[in-house]
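Excerpt of the complex: some chains, original placement.
A and B are the chain letters, set down in written order, and residue numbers restart from 1 in every chain.
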Amino acid sequence: MQVTLIAYTPDPELVIAAAARLSASPSSTTKIMEKMSPQRVDSLLAHLLASGHLSPFEHASFTLAIDGISRATSHQLVRHRIASYTQQSQRYVPFTQFHYVTPETIASDPELLVRYQQAVAAAHQLYSQMLDAGIPAEDARFILPNAAATSLVMTMNARELMHVCAQRLCLRAQWEIVQLFEKVKIEVQKVAPRIGAELKPKCYHMGYCDEQESCGLMPTLG
Amino acid sequence: MQVTLIAYTPDPELVIAAAARLSASPSSTTKIMEKMSPQRVDSLLAHLLASGHLSPFEHASFTLAIDGISRATSHQLVRHRIASYTQQSQRYVPFTQFHYVTPETIASDPELLVRYQQAVAAAHQLYSQMLDAGIPAEDARFILPNAAATSLVMTMNARELMHVCAQRLCLRAQWEIVQLFEKVKIEVQKVAPRIGAELKPKCYHMGYCDEQESCGLMPTLG
């Protein structure tokens, strides 16, 4: 899996702080981007986060190229609706080369691993033969497994990133989507340290765990 | 594939008409549900459609149970973001029985069909063996094919239904999602004839075809 930040709102934390400052200021916006020190930006963001005023965080967006996740995981990913996705098409693209993902639980069992690899290879072989026989890619792909690797470009704003990471950095989420958002966090943190630091599982925000089976990081209720 | 309307806004077309009438009326909403004949409702909806005033159509929602579509198709379906979905989980549900979808192009080739059925059966067999070996369902499913059948409950409002059908009833869309929305249209039409009648491919709305390869139903531009 590879996650690369390919575009983002320049000075994302300054843009958020400037917008937030406007909402409580009688002056016009024209000069709001001026004269705010990094310290002032940081303390303003901290204040917004502490008081739950999250809407200004929508003004900064991050566009990430995601490679090599399974379609099992991309199907989950695109359920987050406040985001934009462009995904590699299995309808239009014939895959002569075939990449796929192997879960660690399978990889660590040598016998199952061999059978898994054989089954994936057999599926891809039949896929290729169906293409050769004139079956359209959109139909031949029916035999491809959930393990098939896919690529996406995803754009998400900082508020939604915080929300999605609250769900998907929880260790009860599926391991591959946890890894995905751990990589997203690393990319975002490089250019927006305060926002990056806020990308954390929901239990950090709530102070407790609401999962049925807790990982033990935070206390459960009752 | 089975599509069943399990819930919807009662009197959906009256609710839309009442809301629309409010926007151009000086009186309060209290009596807007009264005294509108079916003819008046129908002509008001026709007027809204002709003039592109579509927002009142958001007040009526339709909840459909969808069974037996492939996960290839459900992955496309959930890309429509102005809707609500609850999908059968492959993470939590171990599938002892296995249903799957076979594209017509494969079904009509006896030799490929046999190989397709064998490949799907082999994938399900390995899946079951992995479950028996203690692999979690969320990992064992990596070997299941796109063909695997899934069930969803989907709620979509009438405006979005019109938009989605414009895209997905186009014969250039994937055949399974075309079939899905043909069934959705039939269900909606039973309880909301005027809305049902508006569920049609984009070329009917535009008067021309903007697809690269036209099905010939409407003229292309240039």
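Keep this in mind: a residue touches a chain if its C-beta (ideal position, glycine included) is under 8 Å from a C-beta of that chain, and two chains touch if they have at least 3 such contacts.
Note that the structure is predicted; figures quoted are calculated from it, not measured.
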### Query
Whole complex: how many copies, 2 being shown?
4
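Heads up, the rule we're going with is that only the chains that are shown with their structure count from here on.
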### Message
Angle of the rotation mapping chain A onto its copy chain B, from a C-alpha fit, rounded to a multiple of 5 degrees, please.
### Response
180
### Query
chain A to chain B: how many Å between their CA centres?
26
### Contacting residues of chain A [partner chain B, same complex]
70-72, 74-75, 78-79, 81-82, 85, 90-91, 101-103, 105-106, 109, 112, 115-116, 119-120, 122-123, 126, 129-130, 133, 135-136, 138-148, 174
